[in-house]
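Of the protein chains in this complex, all but one are displayed in their positions.
Let's look at subunit A:
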Amino acid sequence: MKEFAILINALDSTNKTGLKQEAIETFLAKAPDEDKLWFLALFTGKRPKRKVSTTLLKQWAIEIAGIPAWLFQESYAAVGDLGETISLILPEPVQYKEQPLAVWMEQIKLLELMTEPEKKQYVINAWQNLPHTERFIFNKLLGGSFRVGIAAKSLINAIAGYYKMEASAVAHTIMGEWHPDQVTFDALINGEHIQSHRSKPYPFCLAYALDKELSELGMEGLWQAEYKWDGIRAQLIKRGGEVFIWSRGEELITDQFPEIKDALLLIDGNFVIDGELLVHKDEIVQNFSELQKRLNRKNISRKMLQDLPVVLFAYDLLEWENADWRAKQLSERRQQLEHLFIHNSSHGLRLSPVIHFSDWEELALIRETARLQNSEGLMLKQKESPYHSGRKRGDWWKWKIDPLTLDAVLIYAQKGSGRRSGYYTDYTFAVKDGENLVTIAKAYSGLTDKEIQEVSRFVNNNALEKFGPVRTVKPELVFELAFEGISFSNRHKSGVALRFPRILRWRRDKTVNDIDDIESIKQLIR
C-alpha cells in the first residue's frame, strides 16, 4: 500500500494538474497491477460496502486513545474527516506492516463474515501496524467512502498518456460496470469487458459558460440554440432490448423513472440519447423543486407518477444501431434524433425544441424570457460539432440568465470538512421577517480564502457557543446571495426554497438593517 499512500499524499498536496498526473504516472509505473485496479475501482466509486460502522470505529479509537467522547468530537470538528481523526488520535504504531492495497481490500471484504470482537481485533491490529497516512487510508477503505483528490478528466488523461491510448477510450472503459474481482488491469485498460456489457454510457459532453460577445461566435446560421433545462441530465441507453438510464454523476437511475423506461422500451432500434429529465405538467416544464420530490426514493408510488409526471427532453443522439455517432456532426445527429422521435411519438418522450432565431439580438431577447419556461437560459451548439468527451471549449456554450439576488445576514456558521477543515465555511443566512429574522438559505461557496479566514475570525470572536459543530453569531455580516430560482416550500421555515444559493459577494457597505424582507422575496415567485 506504500505506493498508494504516496500517490494519495501527492494528489492531496498540490492543485497543479501536471503534478497530479505526474504522481499518477509514478504510481502506474511502480504499483502492482491488482493495486492499480483497486485504485481505479475506488476512484470510480466501485467500493465495497461499509463493513464496520463508524460508531464502532469511533468507539474503539476513543477506547485506545483514552480520551472522552466529547473531546473526540471536538477533534473531529477540527479535522473534518473521521478516518483522519481516528488516525491522528491513536498512539504511534508499534511496527510497520507493508502489504499491497489489493490484499487489504481482500481482508476488508472478509470482515463481513466476522463477529464484532473479531472485527475489533482485526481493525486494532491494523491500526497498530500502520504509519499515519496508511492508517488513514485503511480507515477510508473500511468506511467505503474514499474520495481521491483528482478530477476524472485528469485521471483519464494520465492513464491515456501513460498507456498511449485515446482519452475517450480510457474514459469509456473505466466508467460503468466492472468489478476488480472479475477483471484484470490489462483487460480493463484494453476495454475487453465492454462488449459484454450493454449498459456502458459515454462520457457526457459538457459546456463552458459563454465568456465572449455573441458577435464573436461568427455567423448565426452555424449555431443551434436550445433551452438549458434545469432537471436531471441523463444518458438513456437502449441496447438489445434493455434500457439503462444514467445520471451525470454516473449513477444508474433507471428504476427511479419507470415511465421513461417503459416509453423507451416501446421505441424501435438501439440507441444512446443525451437528454434532460423534467417534471412536465399541463404542457409546462415544472420547477426543479418538483422533480426533487421524486428523487432518491425506494418506491415510486402510483400517486407520485400521476402528480409528478416525468418527461424526457432529448438533446442528442450518441449511438444509433450500435454505431458510435459521436464523431458525426450535430446537424446529422439531430436529424436522426428527430426522425426517431417522429416515428415513435410518445407522451413521455419529447425533443428538446430548437429555438429559431434570425439574429443574435433576437436570441438575446429570447434568453431574457427563459425563466418563464423554468429554463436556466440557453445552450449554443455549433452545428458541425462532434459530441465531445467532457468539457471542451469552443463548440458548446451555456448562456445562463443572470441569477436572482438578495441581501441576507449571516446567523450560523459551521466548520468545513476536507480541504476547508479548520475554518468556518458553511454558512446559514437569514432575511427579515417583520421585526424578526428568518433563515433563508445555506451557502458554502463564493468567498475567497482570505474572506473565509476573516469571517472565521469574526465567528471565533462572536460565537455564542464554545462547543459542538454549529456557532450562532451576532447578525452583523451582510452578504449578497445569488440563486437560480425560488419556489414555495413547506420544509423551510421561511416558506420558500432557493435553487443553487451561493454567495455573490460580501456587502461590507451594508448593515443588518439593509437586508431584504421575506415578503418582498416571495414576490419573486411567479
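We adopt the following convention: contacts are C-beta pairs under 8 Å (C-beta built on N, C-alpha and C of every residue); 3 or more make two chains touch, one makes a residue touch a chain; residues count from 1.
Just so we're on the same page, contacts and distances are computed from a predicted model.
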Identity of the absent chain, which is to be given by its UniProt protein name, from "Acyl carrier protein", "Ligase-associated DNA damage response exonuclease", "Peptide/nickel transport system ATP-binding protein" or "Iron ABC transporter permease": "Ligase-associated DNA damage response exonuclease"
Candidate in contact with the missing chain, chosen from A:Thr44, A:Ser75, A:Ser199 or A:Gln329: A:Ser75
Candidates A:Leu56, A:Leu88, A:Val470 or A:Leu524 - the one touching the absent chain: A:Leu88
Given A:Gly149, A:Pro386 or A:Pro475, the one touching the chain that is not displayed: A:Gly149
Those residues of subunit A which, in the complete complex, touch the missing chain: 12-15, 19, 65, 67-68, 70-71, 74-75, 78-81, 84-85, 88-89, 136, 149, 416-423, 449-450, 453, 466-467
